[in-house]
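A single protein chain has been omitted from the complex, and every remaining protein chain is retained in its original position.
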Amino acid sequence: MKFLKLKRLFWAAVAVLALGVPSIHAADISLLNVSYDPTREFYKEYNQAFAKHWKELKGDTVTIRQSHGGSGAQARSVIDGLDADVVTLALAYDVDAIAEKAHAIDPNWQKRLTHNSAPYTSTIVFLVRKGNPKGIKDWDDLAKADVKVITPNPKTSGGARWNHLAAWGYGLEKYGSEDKAREFVSKIYANVPVLDSGARGATNTFVQRGLGDVLIAWENEAILSIKELGPDKFDIVVPSISILAEPSVSIVDKNVEKKGTKEVATAYLEYLYSKEGQRIAAKNYYRPTDPEIIKESEANFPKLKLFTIDAVFNGWGEAQKKHFADGGEFDKIFASIKR
Amino acid sequence: MKWQFRKPSVLPGFGLTLGFSLTYVTLLVLIPLGGLLLYTTKLSWSEFGAVILDPRVLASFKLSFGASLIAAVINLFFGLIVAWTLARYNFFGKKIVDALVDLPFALPTAVAGIALAAIFAQSGWIGRLLDPLGIQIAYSRAGVVVALVFIGLPFVVRTVQPVIEEFEKEFEEAATSLGASWLQTFTKVILPSLMPALLTGFALSFARALGEYGSIIFISSNMPFVSEIVPLIIVTKLSQFDYVGATAVGTVMLFATFVILFLINAIQIYSREKSL
Partner (left out) sequence: MQSEHRLEPRWLKPLLLGITLLFLAIFLALPLGVVFSEALAKGWKVYWESISEPDAIAAIKLTLLVVLITVPLNTVFGVATAWLIAKFEFRGKGFLITLIDLPFAVSPVIAGLIFVLLFGSQGWFGAWLSEHDIRIVFATPGIILATLFITSPFVAREIIPLMQEQGKDEEESALTLGASGWQTFWKVTIPNIKWGLLYGVILSNARAMGEFGAVAVVSGHIRGLTTTMPLHVEILYGEYLFTAAFAVASLLTLLALVTLVLKSFIEWRIGKKRSLAH
């Protein structure tokens, strides 16, 4: 008797293991979008819009599954075989890594779609407590001794890398030299009490746990947390100058070819550039790139001076190596702070 | 005499269980961990040294070992008291308290981390009381220790409790009747016989604490050189696509835990032989 049960369990286990092997269904198309943390709400809405659009266009039902996490960790999962059809990551470097290490994406991916394959952009702003009790107006104020700053760890968070580079860029512009910029950024990091591993974790620390006076965050993340967590609790402060953050998108060639989903995956990304895609992006506080939608949503996005990573840091490859690799600027700064 | 792999026994099933156990352990534990070691050999000794001796990695080793040691000592002390109370005294609600001790085994570590952070943050139930005193637990090294105490507590209690329960009261009575004070009886008679169990619990809780990840990232401030634990270094290296570096650090951790466990088993075998 009991052995029969064991045997049955064994075969059940075998059956389940076999079920883990996906089979391609003819009628329903399934896409997997591997993305970074703050895009959850945006893609939830966009996926529905695209599914409707595709159904009207082709008659096929497309289900889009989402995976979110730190941008680097997500890229690593794709490199290790997570079968993403499209990646929508926080920065071009992470997409490059997939192209380079797994040869799963065409190295020229950035040229395949307009605006360097960045259908929407964002920037880095500050979230402060209601009424701005510490009087924070610009990057300078973050370096003051009595201000506590929350920002995630740039080694694990894509958003935090933009934060770091935005501060560095400000330091360069204002003080004129690399050494001065390093000194300035060090002062900001000396004010950081907690380094979370991702943008969402940092927001939770600032908002839920009440830690810190200012959160350096994605613009969309800052606006969203005010909407979600109470307009009576926080204010947004826009610095005089910040970085133009271009989150990158690409299809994962190796996977779509294998799964036969290249057409729909490409359409999925192209639709991000359509009026409707752009409108949904704007609604979720990403800066649109379509001139018409930019005009439409002008009121939502404050004007500020934006510099690009190519202009100031000579592109992601160099910025990554100089600032975030082991022994890079970030490590040097923390080695010198050593509290 | 012939070299013998095993002592003869009339009981059947040696071949079957040996074969099954070895296959299972080999497939599930030995091959994967061996793979980890082999992966590390992609590095030369000097490269390996460079990864391990990097100041930031060294600082995290110091923290992980230090915090785990402190937590294990705290657990040793309080675990003994809890085990003693549960084994020797009757009180209202004892069953509930006894069941509660296993909670850290069962509660998902991430949930534990979030809950502990909520309690010990400045605005939390306990953090609020400590804040005026200038004590900060969450988002500091102390937070790491708090999480590790939570994780490791049942190990000490559950190894020591049964030994106290089975401890012959006659020894105590004999010692006392010979004129020893209670404290003398405790330190000279009771404590020595609890030693193997205490050491085992201590080592288990220490080894478990070394590897803990889920609960700590929520309550630590995760600052390089200050409150960054070794598993976080591994995760960080992974999100930087540095597999070899991650496995190198992992190998050191693995070696440390292996040594600790081997010592525990040695203690247990030694104390069993002694008691026979």
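Lettered A and B in written order, each chain numbered from 1.
As a convention for this text, a residue touches a chain if its C-beta (ideal position, glycine included) is under 8 Å from a C-beta of that chain, and two chains touch if they have at least 3 such contacts.
Predicted model, so just to flag it, every value in this text is computed and none were measured.
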Problem set entry | Among the chains presented, those that the missing one touches | A, B
Problem set entry | Identified contact with the non-displayed chain, of B:A72, B:L210 or B:M223 | B:L210
Problem set entry | Among A:D28, A:E45, A:D60 or A:D80, the residue in touch with the chain that has been omitted | A:D80
Seminar exercise, completed: Where B:L58, B:M195 or B:I269 are the choices, the one touching the absent chain is B:I269
Problem set entry | On chain A, residues whose C-beta touches the chain left out of the figure | 2, 6, 9, 12-13, 16-17, 19-22, 32, 37, 40-41, 65-69, 74, 77, 79-83, 101-102, 198, 200-201, 203-204, 208, 225, 228-229
For this session: For the chain that got dropped from the picture, name the residues of chain B it touches.
Result: 5-7, 9-14, 16-18, 20-22, 24-25, 28-33, 35-36, 39, 78, 81-82, 84-86, 88-91, 95, 97-112, 114-116, 118-119, 125-126, 146, 149-150, 153, 169, 172-173, 176, 182, 185, 204, 207-208, 210-214, 230-231, 234-235, 238, 243, 246-247, 250, 253-254, 257-258, 260-262, 264-266, 269, 272
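Just so we're on the same page, only the chains that are shown with their structure count from here on.
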Exercise. Taking the complex as given, what residues does chain A use to touch chain B?
Worked result: 70, 72-73, 75-76, 79, 97, 101, 153, 155-156, 192-197, 205, 209-211, 324-327, 331, 334-335, 337-339
Exercise. Where on chain B is chain A touching in the complex?
Worked result: 54-56, 117-118, 121-123, 138-139, 217, 221-226, 232, 235-236, 238-242, 245
